[in-house]
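My questions will all concern the structure given below.
== chain A ==
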Amino acid sequence: MLNIEFPDDLISLSLYNIFSSRKDERKFIKHAKDWNKKIMLHIEPFYPVTVIFNGSNIRFERKEYPEPDMKVKLHINTMLDIANDRLNPFFAIEEGKMIIEGLGEDSEKIMRFYNIFVVSMQMAAQEPNVNYYEINKNTR
Partner candidate 1 sequence: MTVIKQRNIFEKISKDNVYSKLLEIFGSDYVTNKDVDLYPYSQDMTENKPHMPDFIVIPESKEQLIELVKFCNEYSIPIVPYTTGNNVGGLTIPDYGGIVVDFGKKMNKILHIDDNMMYALLEPGVTFGQLKKHLEENYPHLRYSYPNAPPYSGVVGNALLSGMTNLGAKIGSMADSINGLEVITVDGNLARIGSCFYGKDKAEDDSWWCRYPMPDLLGLFLNFQGMTGLVTKCAVQLWLKEPIEKPQLVVFFGLTDLAPFLREVGRADIVNDVAAFSVEVAKMEVGIPEPVRYPGEPHYTAVMPMAAKTENQMNAKLEILSNIIEKLNKKGTDIHLIDYNEFAKIFNLKALNIYNLPSQILSLHEYSGLTWFGAYAPTHKFEELIEKTDAIYRKHGVPPFNYLKIMKGGHYGIFRPIFRFKKFTDQDKIVKLLEEIADVCIDLGCIPYKTPSWLTAKLRKKINPGWISLFEKIKHCMDPNNIFNPGRWNT
Partner candidate 2 sequence: MISIQKGEDLITITLQNILSYRKNDEDFINLVLNWNKKVLIELEGFYPVEVIFDHDEIRFKINDFDKKINLKVKMGIYTFLDLAYGRLNPIKAVLKRKLKIKGLLKIGTLLKFMKIFLKTMKMVASDPNNNYYEFNKETR
(Lines give C-alpha, C1' and ligand atoms only; values in the text may rest on other atoms or scores of the structure.)
Protein backbone atom coordinates (compact mmCIF):
# COMPACT_ATOMS: atom_id res chain seq x y z
CA MET A 1 0.00 0.00 0.00
CA LEU A 2 1.46 3.31 -1.11
CA ASN A 3 0.47 6.76 -0.07
CA ILE A 4 0.69 9.55 -2.61
CA GLU A 5 0.66 13.15 -1.52
CA PHE A 6 -2.11 15.28 -3.02
CA PRO A 7 -0.37 18.17 -4.84
CA ASP A 8 -1.80 21.50 -6.00
CA ASP A 9 -0.13 22.37 -9.31
CA LEU A 10 -1.28 21.32 -12.75
CA ILE A 11 1.51 18.89 -13.62
CA SER A 12 1.85 17.21 -10.25
CA LEU A 13 -1.92 16.85 -10.26
CA SER A 14 -1.69 14.95 -13.53
CA LEU A 15 1.03 12.65 -12.16
CA TYR A 16 -1.00 12.17 -8.99
CA ASN A 17 -3.98 11.23 -11.14
CA ILE A 18 -1.91 8.76 -13.16
CA PHE A 19 -0.28 7.06 -10.16
CA SER A 20 -3.24 6.90 -7.82
CA SER A 21 -5.22 4.85 -10.33
CA ARG A 22 -2.66 2.09 -9.66
CA LYS A 23 -1.69 2.71 -6.10
CA ASP A 24 -3.23 -0.53 -4.84
CA GLU A 25 -1.93 -2.63 -7.73
CA ARG A 26 0.68 -5.21 -6.67
CA LYS A 27 2.91 -4.80 -9.73
CA PHE A 28 2.99 -1.02 -9.31
CA ILE A 29 3.71 -1.24 -5.60
CA LYS A 30 6.51 -3.71 -6.27
CA HIS A 31 8.25 -1.18 -8.54
CA ALA A 32 7.49 2.06 -6.68
CA LYS A 33 7.98 0.96 -3.08
CA ASP A 34 11.45 1.58 -1.63
CA TRP A 35 12.73 2.83 -4.95
CA ASN A 36 13.98 5.89 -3.10
CA LYS A 37 14.80 7.92 -6.17
CA LYS A 38 14.23 11.49 -7.24
CA ILE A 39 12.93 11.69 -10.81
CA MET A 40 12.82 15.12 -12.41
CA LEU A 41 10.12 15.30 -15.03
CA HIS A 42 9.82 18.33 -17.31
CA ILE A 43 6.67 18.32 -19.39
CA GLU A 44 6.92 21.17 -21.88
CA PRO A 45 5.62 23.83 -22.27
CA PHE A 46 5.11 23.59 -18.52
CA TYR A 47 7.67 23.50 -15.68
CA PRO A 48 9.86 20.83 -14.11
CA VAL A 49 8.46 18.69 -11.31
CA THR A 50 10.50 16.32 -9.17
CA VAL A 51 8.81 13.10 -8.12
CA ILE A 52 10.28 11.78 -4.91
CA PHE A 53 9.92 8.07 -4.17
CA ASN A 54 10.66 7.49 -0.53
CA GLY A 55 9.78 4.17 1.08
CA SER A 56 6.08 3.78 0.50
CA ASN A 57 5.57 7.51 -0.07
CA ILE A 58 5.43 9.43 -3.31
CA ARG A 59 5.74 13.22 -3.15
CA PHE A 60 5.94 15.96 -5.74
CA GLU A 61 8.03 19.13 -5.73
CA ARG A 62 7.59 21.95 -8.22
CA LYS A 63 11.32 22.47 -8.73
CA GLU A 64 14.53 21.02 -10.10
CA TYR A 65 16.59 19.13 -7.56
CA PRO A 66 20.39 19.72 -7.59
CA GLU A 67 21.17 16.21 -8.72
CA PRO A 68 18.14 14.04 -9.35
CA ASP A 69 18.65 10.37 -10.15
CA MET A 70 16.95 10.88 -13.50
CA LYS A 71 15.92 13.77 -15.74
CA VAL A 72 13.12 13.31 -18.24
CA LYS A 73 12.02 15.98 -20.67
CA LEU A 74 9.17 15.74 -23.21
CA HIS A 75 6.38 17.87 -24.68
CA ILE A 76 2.82 17.37 -23.41
CA ASN A 77 1.71 16.29 -26.89
CA THR A 78 4.55 13.73 -27.07
CA MET A 79 3.38 12.45 -23.71
CA LEU A 80 -0.17 12.11 -25.02
CA ASP A 81 1.11 10.35 -28.17
CA ILE A 82 2.94 7.80 -26.04
CA ALA A 83 0.03 7.42 -23.63
CA ASN A 84 -2.33 6.73 -26.52
CA ASP A 85 0.03 4.34 -28.35
CA ARG A 86 0.57 6.66 -31.30
CA LEU A 87 4.28 6.78 -30.50
CA ASN A 88 6.53 4.02 -29.25
CA PRO A 89 8.45 5.36 -26.22
CA PHE A 90 11.74 3.96 -27.51
CA PHE A 91 11.31 5.70 -30.86
CA ALA A 92 10.44 8.82 -28.88
CA ILE A 93 13.83 8.56 -27.19
CA GLU A 94 15.56 7.83 -30.51
CA GLU A 95 13.92 10.79 -32.22
CA GLY A 96 14.86 13.02 -29.31
CA LYS A 97 11.25 13.71 -28.49
CA MET A 98 11.76 12.31 -25.03
CA ILE A 99 15.14 13.20 -23.52
CA ILE A 100 16.27 11.08 -20.58
CA GLU A 101 19.39 11.75 -18.56
CA GLY A 102 20.75 9.33 -15.96
CA LEU A 103 19.23 6.19 -17.39
CA GLY A 104 22.66 4.58 -17.50
CA GLU A 105 22.99 0.83 -18.00
CA ASP A 106 20.98 0.01 -14.90
CA SER A 107 18.33 -2.28 -16.40
CA GLU A 108 16.34 -2.37 -13.16
CA LYS A 109 16.10 1.44 -13.25
CA ILE A 110 14.87 1.27 -16.81
CA MET A 111 12.28 -1.38 -15.92
CA ARG A 112 11.02 0.62 -12.94
CA PHE A 113 10.87 3.90 -14.79
CA TYR A 114 9.15 2.30 -17.75
CA ASN A 115 6.59 0.60 -15.56
CA ILE A 116 5.95 3.45 -13.15
CA PHE A 117 5.70 6.25 -15.70
CA VAL A 118 5.04 4.95 -19.22
CA VAL A 119 2.82 1.99 -18.34
CA SER A 120 0.87 4.02 -15.81
CA MET A 121 0.14 6.87 -18.19
CA GLN A 122 -0.88 4.38 -20.88
CA MET A 123 -3.22 2.64 -18.49
CA ALA A 124 -4.72 5.95 -17.41
CA ALA A 125 -5.17 7.03 -21.00
CA GLN A 126 -6.65 3.76 -22.20
CA GLU A 127 -8.70 2.57 -19.22
CA PRO A 128 -12.23 2.40 -20.72
CA ASN A 129 -14.18 2.20 -17.47
CA VAL A 130 -12.81 5.29 -15.86
CA ASN A 131 -15.05 7.81 -17.42
CA TYR A 132 -16.26 11.12 -16.21
CA TYR A 133 -19.76 9.89 -15.45
CA GLU A 134 -18.44 7.27 -13.06
CA ILE A 135 -16.42 9.86 -11.24
CA ASN A 136 -18.95 12.68 -11.19
CA LYS A 137 -22.17 10.74 -10.69
CA ASN A 138 -23.15 13.00 -7.85
CA THR A 139 -22.93 16.14 -9.96
CA ARG A 140 -24.95 15.01 -12.96
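Quick notes on this structure:
FYI, a contact is a pair of C-beta atoms (placed from the backbone, for glycine too) under 8 Å apart; a residue touches a chain by one contact, two chains touch by 3 or more; residues count from 1.
How were these candidates chosen? In short, all candidates are chains of the complex that A comes from, given by their letters.
Quick caveat: nothing in here was measured; it's all calculated off a predicted structure.
Candidate 1 is the one that touches chain A in this complex, out of the options 1 or 2. Residue ranges on chain A touching candidate 1, taken from their complex, read 8-10, 13-14, 17-18, 45-47, 62, 76-77, 79-80, 83-84, 121, 124-125, 130-132, 135-136, 138-140.
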